[in-house]
Every structure is written in C-alpha cells, then in structure tokens.
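All remarks here apply to the structure that follows.
Apart from one protein chain that is not included, each protein chain of the complex appears where it belongs.
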Amino acid sequence: MSTTILLRDIDEPGLATLAVYERRGGYASLRKALSMEPAAVVAEIDASGLRGRGGAGFPAGRKSAFLPKGNMDKYLVCNADESEPGTFKDRELMQKCPHMLIEGVVIAAFGAGISRAFIYIRGEYEAQARILDAALAEARSAGYIGERIMGSDFSLDVVLHRGAGAYICGEETGLLDSLEGKRGNPRLKPPFPALQGLYQGPTLINNVETLMTMPYILEVGGAEYAKLGAPNSAGTKVVSVSGHVQRPGNYEVELGTPSRQIIYDLAGGPPVGRRVKLWFPGGSSSPVLTEADLDIPYDFDSLAKAGTMLGSGAIIVVDNSTPVLDVALKVAKFYRHESCGKCTPCREGTNWTVRMLERIETGEATPMDLDIMASVQERIIGNCLCVLGDAMAMPIGSMISKFREEFEAHMLSRQLADVAA
Amino acid sequence: MPRPQQNTITFSIDGREVQAPENMMLADAAKLGDVEIPVFCYEPKLGQPVGACRMCLVEIEGIPKLQTACSTAVKDGMVVHTRSERAVEAQRAVVEFLLINHPLDCPVCDKGGECPLQDITFGWGAGSSRFIEPKRHFRKPLELSPLIAIDRERCILCYRCVRFAQEISEDYQLILLERGAHSFVGTFDGHPYVAPFSGNIIELCPVGALTSRPYRFRARPWEIEGSGTVCTLCPAQCNVNLTVRDERVLRVLARENEAVDDGWLCDKGRFAYQSVHADERVTAPMIRDGGELREVSWERALSEAAGALRRAGSKVAALAGAGATNEEGYLLARLLRDAIGSPDIDSRPGAAVSLDEWRALAAPGLAAKVSDLEFAHAVLVLDCEPLDDAPILELRIRKGVRRHGVSLLVATDRPSALDAHGHSLRFAPGRGAELAAALAVALRDGDATAAAAAAGTSAEAVGELASVLREGGEEVVILYGERLLDGGAAALLDLSAALGLDGRDGAGLIGVGESANARGLREAGAAAGVGPGLSEAARGRDTAGIGAGLRDGELTALYVLGVDPTVDLPDHAGWEEALEHATTVIAHAAFLSDGLREHASVIFPAEAYPEKEGTVTHPDGRIQRLRPAIARQGEVRATWSILAELSRRLGTDTGIATAAAASAALFEAVPMYSGLTLEEIAGRGVRWPEREQAASLPAPASAPPAASPRPAIASGGRSLVLSSYRSLWSAPEVAASPALAFLHPPQRVEISPEDARSLGLSEGEHVVAVDASGASVPAVVAVRDAVPPGRAIMLAGLTHDGANRLRGDLVELREPPPAPPEPADNAADEEIQEALV
Partner (left out) sequence: MSPVRRYEHGSRVPGWDSAADLDKAPAAVPDPALVDVPADLRAEIEAAMARYPERRSAALPALRAAQDRYGWCSPEAIEQVACVMRLTPAYLASVATFYDMFELEPAGRHSVYVCTNITCSLRGADDLFTAIEEAAQGDADINVRSFECLGACDIAPMVSVDNVYYGPLELADAGRLIDDLRSGREPLPELALALRRSADPNAASA
C-alpha cells in the first residue's frame, strides 16, 4: 500500500481542470515523451512491465509494438466502456482526473505513430463524458491535442464517443463495431485489431487505467515502475471493492498485496457477525474463490494459479447471508441479457443456464440437472466467438463445483416444502 | 485490381494428405480431401466468414483452442482433425445448442428433405437432447413480404439472410433486431422486405425459416426433378435450375456460374416462372377471323401465314426481340432473306448501327467479361442502369466496389441505384453518345466545353469524370447500354481508344442489349444489314424504317418474334398506324398484348424459356445453352420448327428438322461459332471471343465516322424534358405471374423537388403527361431528390400507359380530366345482388 500513483490526492479540488492538473506537473510527461523517439517511448512502457488493466492483462508495451509501421491510417481507441459488474475504477479516475487520461492517450498515440484517437465511454457515464469533453476542449486550446502538439511535428485528433448501453462493447472488437456505428458484435479474430481494427486500419486499444499509468511511467522511467508490484505483475492497481464490505470503494494497491488485506483492512470486510462466503476477484466473470482463498496475493499470476483471474480488478464480496443460487442467477441472467447473440453457444447456452437455474430455484430440478448444467458450461467454454460465453460459464461452473452441496440442499428443501404443502 | 495468385500447399486432415490452394478456408479445402466439415453461417458468396454458428469447430495441431474451419486459412503442413474427441464433442455441443429452440417440426416443414439442419443434426449431432425446458413458440408462418414467409421458431440465427441484405444486395432492409437470445430477423417498423434480389435469402436459409410463398407446400423434395437451363428474361442470362413436378415449373433456383451470375438471381428471374402456367398465356395458334382472333389448328395457322407471306411478296419485314434464341434469329433471317427475299429484318429498337461499327465493337481485343467487372481498376457504367437492364450485373459491380476496391463511375441520364457507391454524372436524356464523345475529348486533355454542352452537362463535370477514370488505373471496363449506339458507336470506340482498352487484359466493353439476346440475334444475322457472323448482308430497313415502310405502303406484312411494337418500341402512335396499314401481322407471342390483340392476323403461341431448346449469347460473348425442362404447354410448338416450316412452304427448305440441327446450322453459319457443339457449351457456356475462331470476325473496313452531336433540348415554361426507361418489372412475364404482379409498376412520373414546388405538385398526385401533339399518359407524381430539375422520368414498356405514347422531347404535367361518372349499371348490379340474397 506504499505507493499511490493514480488515486494520490485525487480528491484535490479542481483537479479536473487543466490549471490544477498542470500545477501538479501534468503534461510534463507528454513534453518528455515528445522529446523522445517514439520507439523509445514504447520501450519505456515495455520496460515497465505494465499489463493491461482492462481484463486480459496483456503487456501494454508489446501491444503497441504489434502495430505495423508506416503511414497508413492508424487508430488509438481508449476503452472506457467499463461494464464488468463490480468495476467502477475508470469512472472515478475519469471523473476526477480526466487530463491524466488525455495525457496518456497522447503519449500512447505518439509511441505508436497514431494520429487519430477515440475514447469510447459507456453511454451511462454521462457526467464523466461531460467532464472529459470539457477537458478535451481545454487540452485542445492549450495545444496538448490537435495539430502540432506542444510545437512538435506530432498531431493527434481525439474524439469522445459515447456508447448506448451494451456490456459487449467492452469487448475490444465489439467496441470497434460499435464505434463504426454498428451493432456491437464481436469480430472473429484473427485478424487482430493491431493489424485490422477500426475502419480496417491498425488499431491500438487500451483501457483507461492502462493509459493513465503511462504519464507516471514516462516520469519515473519504465525500470523504476517495474520495481513496484509482484513478479510478472508490475505496478499498482486500482481495485474496486464492493458487495458485502463495510467500506466499498476504489483502492490503489501494489500488485501482490494479500487479498485479505484489501478486503478486510482497506474495505472493512463483511458486516460484523458475518463471514466471507465467496468472492469474485476480478469482476463477475471471474471464477469465484472462497474464504479459504483470502490469503492469495492479489496479482495476475497468483490468481491464475488459483484457477481464476484478476480481470478488471473488481472484488465482489458475498457473505454468508446470501444463498449461492441467488448469486448464480444474477450472474447468469446478466450474461444472458448481454450476450450479443452472434454465436450459438453463448446465445443459447446463457439462456439455457438461466432456465435451469430458475428451475432449481422453484424446486423442479434434481441433482442430475446440476451435472447437465456443469456440462453445458463446459460446452460453452472455449467454443465461443468471444469471451462473453466463458464469462458466464466460468463463474457458474466454479459455483457448481464449489457449492454443489448448497445447491442440492436447496433442491431438497424445496421438495420437502412441496411435500409438506 | 490484380486477381490473387495462388500457390498449392499440402495439409493433413483426418489422416489424409490433401493438396489445396494456399489460404483457402479449411471448410472448403477439406472437401478436396473428401472430408465434410459442417457449416451453417459460412457461405463464401457472402464475403468474409463471420464464425458465428461455431458448427465447424475443428482441432488443429499446435493451436490450443478449437478453431472454426470456415475462417482458418490452410497452410502448408497444417494437421487437422475433424473427428477427434474434442472436435466431436464441440460439434455435438453446437448441434445441441442450435436445437434448443428449434421446433423440430420437420414433418410439416417445407424444407424437410433438403435441409442442412436435418442433415447436420443427423451427421454430427448426438441424437438426443438434454434440454427439457419449454421451447419458445411463436405465431408462424408470418409474411415477410408477398414473396417470402418467415418462421422465426425455426431460425437458427446464422445471419446469412441479413448478411445478404448488407453485403450483397446492399439494400439494408432485412436486419437483425434486439440482442442475444431475443435476436430475431425482421424489417423496420413492419415494412415488408421488398427488394429486387430478396428471393435469394430463401435459397440461403439453411433451415425452414425463410420459405417461398409461391412454392410453399407445392412439392416435397423427393417428388421433384431439377433441370438446368438459362433464364432469358433479360440480357444477364443467369443460369438457373428449375424445380419441376408433373411437367410444371414450381420453383427457380440459382445454378451458380461464376462467369455469369455468381449464384444469385433477381426476383423476376426467380418468380416469373409462374407466367409459364398462367391462364392468359397463349397456348394455341390463332388467326383473325371476322375481326376477332380465334384458335385454329396448326395446319390452318401455318397455311394462313404462308399464304399471307406469299401474297406480300418481298414487302415483308421482321422484328425479333425478347428471349428469341440464336437459332430462331438465324432461321428468321433465312426466312426473310432466303425464302421471302426481303432485307428488312431488325432486332434493335433504335437506329441502325453500321456493320463496321458492329465489327469494331465485337472485336475480341475490346471484349471484357463479367468477372472483369469485379476485378477491374475502374468500371464505367455508361448510359445503362444495371438494376433494370441486367440486374445480376449490378450485384457484380457492388461486389467489385465492396471487396476489391473497384473505382466506380456512373454516367447516366437518370439517377442510378449505384450513385451512392461511386462518382456520378448526369447527362441530358438520350445523350449518351454525346457524353461518350465529350469524355473522350476530356481524356485526351482537349477542350470538352462544346461536347459537354451537347451532352447536357459541363466541361468541369466531364473533366472530373475523366480524372477519376484516369486515376482509377488502366484496367477499365465500360458497361454500356446499347441504346447509346444510336449515333454513339463511333464515340464509344473513340473513348475506348482514348483509354487504350484494346487488347488490355481485364479491360474492355460489355454492351447491355435492349432485349435478352440482342447480341445473339445480331450475331445470328437478325439485324439490319447484318448477316450471320456480322457478315455483309443486303441493306435493309431498321426498326424505325420498317414502321415507316408499313405506314407508307412500301411494306405490307410484318413478322414479329417476341415483340409488340406498340408496347416495346418508341412511337406508339406511329406503330399503331403502321400495324393498321399492314395487311398481315404474324406474331410469335406468349401473351396477347393490346397491339397484337388489335392487329395480329396470325398468332403462333411462343415457347416459354423452360420449354426452349437452343442457344443464346451473353453480352460478354458467352454462348449458353437452353435445355427444355418441361414439355411445351398446350399446343405450343418449337419456334424454330415453325420458322423452318414456313421457309419450306415458301420454297426454301433449310433441311432443319431438329433443334440440334438448328444449332448445328447456326454454328456453321456464324464463323466465330464454327466447330462448336452443344456438348462443348454444356452447362457453363463458351465465350467465343476466347476461341481461336474469333479471328474469323471480319475486321472493320474503315474507322466509323463520328456522328455529329444532336441539338440540345431545352425545358422551359411548364415543359419538362421527357426521359423514359424500362423498369425491371415492366415485363409481361411479371404481369402474368400472380406472385409478382404487385411489382408490375403503374405509370409514374419522377420529378425534382424544385419542379414539384414550381408546378405545385406533390408526391402521389395524379396527373397526365401531355406532349406537344396532345397525346397524353396518366401518371402518379413521384418527387425524388436525385432527379435533375427540368426532367420528367417515366416508364416505358408498360402495356397500357407506356411512355412510348408520348412523342417528342417535352411534356407538360397537367391535372387529370375529371373522372368519368360511375357506371350507371351499378345500381342494377346491387339489385341483382339483393335478388340473389
């Protein structure tokens, strides 16, 4: 908890304005970047070990390097479609410190030789969109974006694009289709966006938090940043903690911090007298962990080793007052609602899962249905066009395997109640 | 655009070594090794694979996740397993998922027996389902359009139909609504899906969700036979497969020929088969007797015709058009020239084109082929509207623009459906020849001011067209309407020369004829001054000259093959007069249009194309073969046999007694076709410009002289310049097909918003268009933003109210005369009705 980069003094009054941001040293990193070779900027990002903060955790420097060199139209897209249940870090970051995002966008675009950037913000974040629009206007008139930025040869046009309510647009290719004015259906990969993305041009897509970290990396140098955090999980991470905790909110921690420390010391743990029953370490699409897993270090590799993932860095805590069936139904219904419908296993599998869970809830199921449900999840995983199907199947599968007894007990009690009636 | 080069690679699939072109999609490459990979959403014709249905998941060594075979390009050394445990599990999973909400109502499904979902479920499914929740049920079937029924229970959301509307026809009318499990195929706000190519979605649907309303429940797949032939309802000559049951055509399917149609059909081609079996079709010979046409025996009709022709001596003229075959054109020309001794035969509505011009235009070095439209650097659509004139070529042009970056230029005298996809220029009605001349000047950097003005446009506009054309690249295909040849052949040839098209691969000309087999009829010798193989023939009258000859008594008999001059040709009144004057009018006709009903002395029932045997020649020179799919209806006889019989009766025995002999005689007479056999033409056709014998095409004796530009037409006062065209739907076959009749257009007049304002007219208003002579045609006003001011665009080819009833260049739009009073016997009718009750 030693180092705070993104959330440090983020409640300072007026930080969303250019004047205060500049007073705090804002845009100095951009000045520094513009004095460097683009390849050197990418090299610093690469050296920092920064991994994408949006969910997939792909190394940010390598992603930039994938873009082809040359003079074709290339695009940077900032993924601000924060929609993974439990995640609200980008919202707070954009709302309180929009210029840091803009600075990160310009640095990343400069590094990859991109002249056109879009910030795709989810439609529900209207307040944040207004703040960003105002900040973009300020940055434009101050010469931080637009033609010949800060007197250099580098020009960048940044457009804020608002979504309209669809979780799947957080998936990078769904986002691209949506930005092109289409239904937000994910695309087949390959071709990957780095080669054929927005308007068929090479496209670099980064999450808000990833981009906002770049000014700091440029400031202290990649090697210095790499010292923070855990092996293969460099740096700090803003973690959204919510659910059954006493102090829900965003906390910035060094990666590798024990999960218990985040949930209990920072967020206050469950209400007095209750215990952690299960928790999602990385948004509702991550396989659930239990109380026994609270000492797992919060970083990419440790969580992967535990069979789950860090995802977007959103911890949802469920205490022992809530039946697992309720959680499973919420999760499954959410993904059914958000499935784009393009590919078969996701469209039909999410629907089927909800229908089975509803039957379990009303007591019209037998333990055999749990086996079928588990098999349906297996048949979804890995067979879909994008990861949305997996995003339901993985947590549901983990709940069935970790809480099978509770599901069965529920079935039995409903049946007994029926008999009694 | 250069066509992709392909290397051959070797990969392994299910233990077999298979050679395939590199980067071919695995789903296709597998077939080369006799391995079938099941697919639903994959259809290469629809463009890039989407990988949506997930049916084609296979295991590829070295890749941890299963891959969709539809989107994985084969590479050398790739090792693929389609029957491994993981692949089989995934295939079973997808079938199980797909069937969750499918009703499995196969016994009452029209697709049963020819359904990919049935086949794949049988071949790759587990045979049972663990889904015991209630299935979704919906009202079904529902109307999607007058032609198509939709059954949403059966839909497996493969998106083929929706992708067709987006990627192929680009009409964007059929869409996916909602999201996820709620997604469904539909249209905007309950509008029907009516578009020129809509029927293709029926064929694309891999389940019974989209079915043909005219075909529904007419037959089961095991009761039908398929029969391949060529549709001759327009010059596109698409290859079709007719579904036949009990000597009736019940359905038309595409018979994919990449060189012709790319596997698509327009709705006219797909549904106008109904006219074959329409009650109003003429199926017996008729003669005029006491002023009325009545059915007679063949012998009576033939002797009547032969007698009349004999009496007319050499004062006989002939016109051919519609779907007349090469053999029919050849035999008609022999009847006229050899048996009757008259040079007056034509198959072109417009003015005669000189033999030198025809020869120059047909030169193999200038001949582009259909697939060039897709791969050229630039395509210039000149004085034609592909959608109306040869619809399937429009899809090919769209494909080229969309997938291969073809630069499209549209130079026409009226708004085009392709305008949104390229650079467009509008010229004055009928001034295509002048435009071609102006463009040639501009391409040579000359001063195009005068030439552009003659075309009714500006030098700037022409200059811009020229520079876009130049920048596009050197492979240019000009798709022109043959109507342009009214004084425009020399200009077109000059334009080709300015672009250096002669001898350039992938570049050249394609002329869209004004009838389905215009090129074939010409090459068979059925055109003014043109003998078989574009040889020299005695100079005869052209179409307009024939009309004049009949009016002034120089000619006394007219023989028409598929043409009603009063409907199909300009100058309705002139032709009325001509037919009135004619002593004899002999017509081969399938339907009795007004002109024939009024004036024909002898009617021979014409074959419909599914009954025909013979050959036709595509605008790109491809000779294609028609094969009879059904027996001729009623007493219909083969047209070639009637022509041969009349020749014989008039003293010239052609010795032709079979259809094959007719074809053989044609091939012998036309040097470019010489040596051809029907077997060689077979199902795909043979392009003669690619044959060795093409060298026998006579060279033009001299360069055709340039025609001088016609004077400009000025609108003024309340007058508008009339421009007319024949819509895709103004055809007797459309009117006679119950399913399509709703598309047969009423006359309408398209005007610009400016003129609508100044004339005080609004959308949907009834007016009459009146010409200088006082002739009038009723029409409904259609205000269209894209219509240039000063124009009135109307429909030709309509049976009753065609624009050919208006003479001259100018029309005025006036209030319609007051409606005639209600017929007085209405009251009487009601009384009778009451009495009956």
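As written, the chain order gives the labels A and B, with residue 1 at the start of each chain.
In this text, a residue touches a chain if its C-beta (ideal position, glycine included) is under 8 Å from a C-beta of that chain, and two chains touch if they have at least 3 such contacts.
Since we're looking at a predicted model, the values are computed, not measured.
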Among A:V318, A:V376 or A:M392, residue touching the chain not depicted: A:V318
Of B:I63, B:V79 or B:I132, the one touching the omitted chain in the full complex: B:I132
Sole residue of A:G26, A:G52 or A:G163 that reaches the chain not shown, by the stated touch rule: A:G163
Identified contact with the non-displayed chain, of A:T173, A:S233, A:N250 or A:T308: A:N250
Interface with the undisplayed chain - residues on subunit A: 1, 4, 7-12, 73, 82-88, 90-92, 95-96, 116, 122-127, 159, 161-167, 178-184, 199, 240-244, 247-252, 266-267, 284, 314, 316, 318, 322, 326-327, 330-331, 334, 337-338, 340, 359, 362-364, 366, 415, 418
Subunit B, residues in touch with the chain not shown (by the definition above): 101, 132, 134-139, 142-146, 150, 152, 171-179, 182, 184, 186-195, 420, 752-753, 756, 763, 783-786
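Here is the rule we go by: only the chains that are shown with their structure count from here on.
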Inter-chain centre distance, subunit A versus subunit B - centres from mean C-alpha coordinates, in Å: 53
Residue ranges of subunit A touching subunit B (in the complex, touch as defined): 166, 183, 188, 336-345, 347-352, 355-356, 359, 372, 375, 379, 382-385
Complex interface listing, subunit B residues touching subunit A: 49-55, 57, 65-66, 68, 71, 89-90, 93-94, 96-98, 100-101, 130-131, 133, 156-157, 159, 176, 178-183
